[in-house]
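Below is one structure, written out as structure tokens; the observations come after it.
Every protein chain except one is present and positioned as in the full complex.
== chain A ==
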Amino acid sequence: MSLIAGFDARFPNQNQTKHCWQNYVDYFKCIKARGEDFPPCKQFFRAYHSLCPNDYISKWDTQREEGNFPVNLNP
């Protein structure tokens, strides 16, 4: 398993904003659906950590905790 975000054909461009965002959303959808220990979820975790600046992550974490994250993460 790759430890960082490799090439993703959905995001072939210089602009990687959505690449980071999509992996963040996918990780939390994944763990809600399959649990934190489900190994494939880890790849999303590594990818969003690799791509997103830490202040983006903490901002979105706060939004999730406060319940105003703009995407429904439930399976």
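As a working rule, contacts are C-beta pairs under 8 Å (C-beta built on N, C-alpha and C of every residue); 3 or more make two chains touch, one makes a residue touch a chain; residues count from 1.
Convention: contacts and distances are computed from a predicted model.
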| item | value |
| --- | --- |
| "GINS subunit domain-containing protein", "Large ribosomal subunit protein uL29m", "Cytochrome c oxidase subunit 2" or "Mediator of RNA polymerase II transcription subunit 4" - which is the UniProt name of the missing chain | "Cytochrome c oxidase subunit 2" |
| Chain A residues touching the omitted chain (full complex) | 3-7, 13-17, 19-20, 46, 49-55 |
